[in-house]
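First the structure, which I've put down as structure tokens, then a few questions once you've had a look.
Yeah, one chain of the complex is gone here, protein chain that is, but the others are all in their spots.
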Amino acid sequence: MTNYDVVTIGETMLRLTPPNFLRLGQAKSLDVEVGGSESNTAVGLGRLGAKVAWVSRLPRNPLGEIVTQTLTGYGVDTSYVQWSDRDRLGLYFYEEGPAPRGSRVIYDRAGSALSRMVPAHLPEGLFQPGRARLLHLTGITPALSESVAQTLQKAVMLAKQAGWLLSFDVNYRGKLWTTTAARMGCAPFVTTADILFMPLRDAVAIYGVAGDAETAVSQLHREFPHATIVLTLGKEGAIGCEANGGHIVRQPSFPAVGEIGRLGGGDAFTAGFLYGYLYANDNPLPNALGWGAATAAIKYTIPGDMPLIEKSEVEALLTSDGLGRRLSR
Amino acid sequence: MTNYDVVTIGETMLRLTPPNFLRLGQAKSLDVEVGGSESNTAVGLGRLGAKVAWVSRLPRNPLGEIVTQTLTGYGVDTSYVQWSDRDRLGLYFYEEGPAPRGSRVIYDRAGSALSRMVPAHLPEGLFQPGRARLLHLTGITPALSESVAQTLQKAVMLAKQAGWLLSFDVNYRGKLWTTTAARMGCAPFVTTADILFMPLRDAVAIYGVAGDAETAVSQLHREFPHATIVLTLGKEGAIGCEANGGHIVRQPSFPAVGEIGRLGGGDAFTAGFLYGYLYANDNPLPNALGWGAATAAIKYTIPGDMPLIEKSEVEALLTSDGLGRRLSR
Amino acid sequence: MTNYDVVTIGETMLRLTPPNFLRLGQAKSLDVEVGGSESNTAVGLGRLGAKVAWVSRLPRNPLGEIVTQTLTGYGVDTSYVQWSDRDRLGLYFYEEGPAPRGSRVIYDRAGSALSRMVPAHLPEGLFQPGRARLLHLTGITPALSESVAQTLQKAVMLAKQAGWLLSFDVNYRGKLWTTTAARMGCAPFVTTADILFMPLRDAVAIYGVAGDAETAVSQLHREFPHATIVLTLGKEGAIGCEANGGHIVRQPSFPAVGEIGRLGGGDAFTAGFLYGYLYANDNPLPNALGWGAATAAIKYTIPGDMPLIEKSEVEALLTSDGLGRRLSR
Amino acid sequence: MTNYDVVTIGETMLRLTPPNFLRLGQAKSLDVEVGGSESNTAVGLGRLGAKVAWVSRLPRNPLGEIVTQTLTGYGVDTSYVQWSDRDRLGLYFYEEGPAPRGSRVIYDRAGSALSRMVPAHLPEGLFQPGRARLLHLTGITPALSESVAQTLQKAVMLAKQAGWLLSFDVNYRGKLWTTTAARMGCAPFVTTADILFMPLRDAVAIYGVAGDAETAVSQLHREFPHATIVLTLGKEGAIGCEANGGHIVRQPSFPAVGEIGRLGGGDAFTAGFLYGYLYANDNPLPNALGWGAATAAIKYTIPGDMPLIEKSEVEALLTSDGLGRRLSR
Amino acid sequence: MTNYDVVTIGETMLRLTPPNFLRLGQAKSLDVEVGGSESNTAVGLGRLGAKVAWVSRLPRNPLGEIVTQTLTGYGVDTSYVQWSDRDRLGLYFYEEGPAPRGSRVIYDRAGSALSRMVPAHLPEGLFQPGRARLLHLTGITPALSESVAQTLQKAVMLAKQAGWLLSFDVNYRGKLWTTTAARMGCAPFVTTADILFMPLRDAVAIYGVAGDAETAVSQLHREFPHATIVLTLGKEGAIGCEANGGHIVRQPSFPAVGEIGRLGGGDAFTAGFLYGYLYANDNPLPNALGWGAATAAIKYTIPGDMPLIEKSEVEALLTSDGLGRRLSR
Partner (left out) sequence: MTNYDVVTIGETMLRLTPPNFLRLGQAKSLDVEVGGSESNTAVGLGRLGAKVAWVSRLPRNPLGEIVTQTLTGYGVDTSYVQWSDRDRLGLYFYEEGPAPRGSRVIYDRAGSALSRMVPAHLPEGLFQPGRARLLHLTGITPALSESVAQTLQKAVMLAKQAGWLLSFDVNYRGKLWTTTAARMGCAPFVTTADILFMPLRDAVAIYGVAGDAETAVSQLHREFPHATIVLTLGKEGAIGCEANGGHIVRQPSFPAVGEIGRLGGGDAFTAGFLYGYLYANDNPLPNALGWGAATAAIKYTIPGDMPLIEKSEVEALLTSDGLGRRLSR
């Protein structure tokens, strides 16, 4: 019986992307990728060396199997997945383009197997003391349906009973709900989370904090004093605030010369952060922020949604000058 | 204001197919095709030189536009399409494989824009005397939803009022409804059709006729005496029975050496048949059966769902020994 | 009977390009695109929502049909194309490479069907009052052959008689004629044009104006006082001068972060300009220049020659900060 | 702690194949597959639903990880793989061509990590009573090096001590050793195997039996009376002889209309046979032969080396007329 | 200074083919091949081990260089090619399709550099005694232009003066000239050839011989008594008649299971024949016919126009049962 560092729950979809920056209307073929915020983070953690299980619900057909085949191949335990004989797999069509065209997503996820997950689908036996150290959730999932939101709430209750940590990434998606609905829908998770991630712009939009990073993180600390809070700042990096004390740590971003894979950078940050947090000898916040920033920077050079990055690559970047040139020490 | 030979109504989907006979789980990319029984027939008619309009309902996004862009490029008028701002485009994943593996289809069409078409979406102005000679429908469409079935019934009423012919292809799909439901659902169309297509095996399963082609077509003629009836017989070709008289005509199939595009052969047959029927100088049934069989035989050599075939190619086959070698006369 | 916003006449070729920046000698396959200055502009206008017809001459074979299939699919009316049973389709081989290699074109257009177009091929019935608002021509076409030049002159005469506007893009190509020949060959068009486009460097080379944009546009205005004059300035944007008054308007370019599709930027500018000009409520020149610059900027991110751009995308760029980030107003 | 149906040991290589039947000298790219007799069988068993572990030795680099990523994704436990920091991954270049050209293999496996496996690399803890039901080996592996041969002998000893069954496929490869060397090198395995597979032609060449299938299997039964013996006969199917009794069972082959994936058919047969053998309610030999023949027939339609076949597909073929048309019962 | 077995003169074009049996109108890319009857034969001879020079005229641009790069890479000396600064490279678009669709060629070779070759372009210094054993020409080349026909006649005169053999393949192309014109245009070559190839159907159409192979070859022998005459018979193989004696030899064809590369089979036959003829110890005709038939059979399994076949592969087929299975002797 395997014990896990991290257990996560969420939806993973098939991503279909025209090759070579073609528009959808120009493409004769679409590249197939697998993507989902939680499973991206799970794959990142798995490649770095952590033990991870991903809990979800998939249709029992070759499309659903592409998801488990891919995640399993990259080191994620998918044995807790629930299989549906009726529902479909969520899809999204992703057209990549540089500015000013920009990228474009057409989500096609209504009626997916995950969106019809109910609390009874949870593998309760998994939620035992010692079976995992941390449960990771994001704000995408409770936005998908009422039954999924209830499922996550039950998972949080079970995880807390088992003594696991909870990490939560607000990950606001304007196509799924309003900021008001997101604030209400995320409340059960942000109030109980031990680690809380959100982009600064979501903090402003949802929690009404100031636009200045240090002020914002302090305001959030006052509202959620028991959580380690991490605000991601785009090209400005990230800022963290320790739980219960409010010590603030800044982390610049690592420069990314070329951006090949725009999607999944935030999930890569979370993967690196959680790895650095769980495996830090001491002083977890600065260590975790560094691992998060380095993992995200490398992700931006990798096609697809997933941070297929080895531990040694993150370590090399952390001890280099930031462009991958190793410092002489 | 264009007048049409044929107007047709139906659903067209995006088809996603692994290249080179890979299984879905092996593919890193999927070839994009556009397919739908009625639009396949419309494209075939358009390529042969007929004027055709295709009426449908599509989502107003780049996926919906792929459909109109493709059909328009192949000569079909799509200006009567209704655009939906909310619904999705139907999809199907098609894995091609030779026997004994066989091909495999995963339909993903629930909630499509077409399935939510209602009678009010019909372009009533189109259904005027002289605007078209024939309305073509298939039994796939009424199986999709109750509102679509009502839409088709209204279309038939309008077409009949305008003095158009009606052709109907039963096109039974076991994944959509039972044979009993199909019999009931198709009743409004088979009883009013001037031309009625069905495979022999569907005739047996739905209308309980005998398995012998000549007996079957005679039984159907007694049941639907006012329709020209066409039974397709797979490798044995087709058999037709003239309306109101019962004269029976047999048509052998043309040999197809290689089968590259299995899908869409029936739709190609219908396209060829209707072209031969509408443009025959006299004796339309034998002429139409020959055009149908020749068009279908060439289609089996063309990738994708659509019969991209020129009139001269069908004519060459009709005056050759059946393998494309032109006879010396 | 459709009425058009714009009618255009010109040559469209098959473009064959090695994928992934390979040199021609390295390629095992060539990507197929369709390109021609006038049809690029026509497609751009069609995608933005204008009604456009493209008049040309093509060989009656599958290569010629690729051209009409593509343009029709993107919304351009090709029903006035003349089909030749003897001539060939013009081709060009285009090798893309960043500086200092640069791109390289091998034209292979001698003997094309369009180059053998004569005045009698013109669809005279089209040139009626009210059938179109504007005829668009470029200086590439009269350079192709004497008979084509005569054809264009007749078209201008017919258009003027019908009361249409004339727009003309000098579009000088050094591989086709000298600047002296271009000056003479373009004279029938620049002297009658209502809108006149040219790059500043061509204005200098052909019309001997000063190299400074404002001086150049004023000098051209004095020479062609009845035309709205537009000089494109590369990364400096464009400058326009109103007909009959000489009011000068400057338009900066929108920054393009990545350049994927170098070809066709000027044609996209023209498409955007004409759309903005024809649909402006008032003050057409500034509006048209903005639409031109925005359409061109987005084009530089799209593979191939054609501006496959939706109206909403141009509008979003025009109300953003120029990188596609929408301004809050 | 998982228990397995089958544990297998062997070498898996990267296969590099020109696409579309090109010769190696024509190819600008090579398709990447993963192939090895034992892992092919393991994947087949895993896809059918059995629990399988594959023991091997791989280089600790991205090429070695492609192997575990692929096998794990298809359901094989690779956690017992030994990782080498020095050796290379075996490769083979495979050029596919129909007769009379035929296919061509260039092996490039010298110095591979597996060829340097020694008995100490075996995961001894795995070889416990109840951890597995059967150990599967092939004659390819002892041919690779003396140290590998010793490793397999130790594995057989451990498996027998743990009470597991042993299955052995002679799988003679003329590029690796002579028939005389093969007879000697396979002796430790054929004499202890509970199930013994070999093609008839190898039985003739190595064990000197008659060329007639029934005589051959009887002669082998006399020599290895305690093993269930299976001779594969190519298009004639297979013949089996029960251990200790000599009851002979014939199994015709299922017709394969198209042959897309020639490699790996024998390994697919073994996978199907072992699945049918281990899961038979009674009368294992006829059941196993049927599952073997059906699995092999479907494999011949699948690109690559691995039998990516679902249990339901084999069952459907076993209850059909052999071409995948389900019988009506 | 190299001496050659064979010198040949002719046109080589770029072939552009849609992949995967797509129609031209469906393709987003075209595969690039190099093809020409004489250079196909030259490559075949070069791969078998003969020394060959190919004389032609090409445009001095990257397209012309693709031709020499390809032929040189496959072992043909292209140093006698004349480079033109003005003319174009001939092209052909080739759409492959199985019956009844059949394949389709669009030639686009007018104005090619080779078609403007004149006698002065011949490398006269090459035509010396001992520099080559044989000059090979085909009936395609004199059909291209009058100046090319004169160039070939001069080449024949020079070759005869130097004591070389002449081989001539009638290779009738109905798209280039009528049978009457072909008879006249080929007269200077068929009357002086030492080896004369033609398909039986061309012999019937051009020289009016009987349709029966043995009668036909005898009639041709009477007309051209000093030539070894070879009639190719498609699936019936070939028949040869020795010069000056009339001894007739029949050669069955080798079965080809799959036909991947239809084009170039005749050129491969010629390559094999000439190799077998020039390298025979004795009895050249039967030996040459066997090598011709075997080389052609293998060619039918190779994509593209060229017989990329090794000597050992032909030898293996000649000593096998015809399907590549080596006979035990």
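By letter and in written order, the chains are A, B, C, D and E; residue numbering begins at 1 in each of them.
Keep this in mind: a contact is a pair of C-beta atoms (placed from the backbone, for glycine too) under 8 Å apart; a residue touches a chain by one contact, two chains touch by 3 or more.
What you see is a predicted model, and the numbers here were worked out from it, not measured in a lab.
Only one of A:I106, A:L233 or A:A256 touches the absent chain when the whole complex is considered: A:A256. Check A:D194, A:E242 or A:E313 against the missing chain and you find that the one touching it is A:E313. In the full complex, subunit A contacts the hidden chain through residues 19-20, 254-258, 260, 294, 297-298, 301-304, 308, 313, 317, 320, 322-324.
Mapped onto subunit D, contacts with the missing chain fall at residues 16, 19, 23-25, 27-32, 61-63, 65-66, 69, 88, 91, 93, 95, 104, 106, 108, 110-111. Residue-level contact of subunit C with the missing chain is found at 20-23, 25-26, 97-102.
Following the convention adopted for this analysis, only the chains that are shown with their structure count from here on.
Set against one another, A-B and B-C show the most C-beta pairs in contact at A-B.
For B-D, the equivalent interface among the listed pairs C-E, A-D or D-E is D-E, as over half of the contact pairs agree by residue number.
Chain centres here are Cα means. That of subunit A falls 46 Å from that of subunit C.
Centre-to-centre, using mean CA coordinates, subunit B is 40 Å away from subunit C.
Contact with two or more other chains is made by residues 19, 28, 69 of subunit C.
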